[in-house]
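Complex shown without one protein chain; remaining protein chains in place.
== chain A ==
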Amino acid sequence: MSNFLFLFRGGNRARMEESPEAMQEHMQKWGAWMGGLKEKGQLVDGLPLAKEGNVVHKAGEVITDGPFAEGAEVVGGYLIVSADNQNEAVEISKGCPIFEHDGNVEIREIMSMDM
């Protein structure tokens, strides 16, 4: 078993166009999906991230307002998921509601000292 970091990117543009009703439905799908992961003991942690942020270069000599040039590239949130291997983690991600809004999930195994 390993932990995997799920990084959620994009989907915001499509969300801007949604009706309140559709937004609520979408939100409830996220809740249901994550609830399912939790029930199976696969969910370790996770939180959404604010839109705004900074990137600090050269020990603070250069501070930019985030690397967020294109909406599609913004990381909107993360999860830490426990899975047997990369393939299983990919399988788990397939149920994520972010795909409804053309977003994507980046999946990275979190390295362990035991390896």
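We take it that a contact is a pair of C-beta atoms (placed from the backbone, for glycine too) under 8 Å apart; a residue touches a chain by one contact, two chains touch by 3 or more; residues count from 1.
One rule holds for everything that comes next: contacts and distances are computed from a predicted model.
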Missing subunit (named according to UniProt) among the choices "Stage V sporulation protein AC", "Sigma-70 family RNA polymerase sigma factor", "Vitamin B12 import ATP-binding protein BtuD" or "ABC-type quaternary amine transporter": "Sigma-70 family RNA polymerase sigma factor"
Hidden-chain contact residue, picked from the options A:21, A:65 or A:114: A:21
Residues from chain A at the interface with the omitted partner, ascending: 12, 15-16, 18-24, 26-28, 30-32, 34-35, 38, 43, 45-48, 76-77
